[in-house]
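The complex appears here without one of its protein chains, the remainder shown in place.
Let's look at subunit A:
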Amino acid sequence: MMPTSYEDGHISVSGAGGGSMPGKKPENTAFKQQRLPAWQPVLTAGTVLPAFFIIGLIFIPIGIGLYVTSMNIKEFQIDYTGVDMSSPCYNCSQNFSWNSSRPCACSLPFYLDQPYDSNVFMYYGLSNFYQNHRRYVKSRDDSQLNGNQESLKDPSKECEPYAWSSSKPIAPCGAIANSMFNDTLELFYNDPNGSKVQIPLTATGIAWWTDKHVKFRNPGGNENLPAAFQGTTKPVNWHWPVYELDSDPENNGFINEDFIVWMRTAALPTFRKLYRIIQRKNNMVPTLPRGNYTLEVVYNYPVRSFDGRKRVILSTISWMGGKNPFLGIAYITVGSVCFLLGVVLLIIHHKYGSRNNIAT
């Protein structure tokens, strides 16, 4: 019979006793009496020690395995920004202007000192490029990219100021699309006999399957794209409209894989993106034999203005992805630490803990 305490805004203040009527004996249930049967684990030396040893014994082999795998991966990088005067691309990087119609080309020779056996993945890498900038990340219209007709004609406000250009909606809109990487990279093998063989690059399979088939869709199907994009305009920085990205209708428009790859914003300011895949032809010949190569670049993409860097990476891939010794080392370290701790604890336990448990 208590006055219910009445407080502003409190979620729950009135006591539990408020409504309890006298004479009602509380129920004798295990929960209400706080006597639910319970497992009460105690971290004793007996449980902690084996755990440390087991972790150590599991982690160290995994770590070694990862490390070895990572070491076996071949990776080659070449920077073609053209910062140095000596660089073949120096001129291109200096004379850059957005509205130059004539593309600037440069070629970089390089030498692979070991053959690349399996499929080789060709990446382009950018540094100091904040693709993860907040306003950049959100500057896209996913429903436009999904083929939505209304969004095509009326891009989302998030795309501003890259939503409209000369009173036409931009397709694809937004800062991400606008800044799409547009260098063309070609790889030539300099045969010892003097001829230059172009290495065939596969441009499909570089984007997530779900992105290509579900998330990105052309408005009104993949046929007759120019008609579908009627009434829209290309992003300001682009040289061609979106429906001229590729001649293959299955890789054109929004579902162009280079475009899709670019649209997946990177987590860190130094990143790489998959550019092409060099498929292995047969088991006899290495995909990329040892020797001299030339990288032909059509230099369209300016990075000097923000101190950026551009590079090309050639890498083989294992089951655990690209070259990454960190994971293996981390596993080995943690495993060793656990193992060592186990040993230390064992010694202490053995020496002093036999009388008293050292651990709770």
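Here, a contact is a pair of C-beta atoms (placed from the backbone, for glycine too) under 8 Å apart; a residue touches a chain by one contact, two chains touch by 3 or more; residues count from 1.
Quick note on the criterion: contacts and distances are computed from a predicted model.
Q: Missing chain's UniProt protein name, "Phospholipid-transporting ATPase", "Sesquipedalian", "Kynurenine--oxoglutarate transaminase 1" or "Cytochrome c oxidase subunit 2"?
A: Cross-referencing UniProt, the chain left out corresponds to "Phospholipid-transporting ATPase".
Q: Where the complex has a chain not shown, which of A:103, A:249, A:286 or A:322 is the residue touching it?
A: Going through A:103, A:249, A:286 or A:322 one by one, A:322 is the residue touching the chain not shown.
Q: Which is it among A:87, A:165, A:190 or A:265 that touches the chain not included here?
A: A:265
Q: Which subunit A residues touch the hidden chain?
A: Spelled out for subunit A, the touching residues are 1-18, 20, 22-28, 32-43, 45, 48, 55, 59, 62, 66, 119, 121, 123, 125, 129-143, 146, 156, 158, 160-162, 175, 178-179, 205-208, 210-211, 214-215, 261, 264-274, 277, 302, 305-306, 308, 315, 317-324, 326-327, 330-331, 334, 337-338, 341, 345, 348, 351-353, 356, 358-360.
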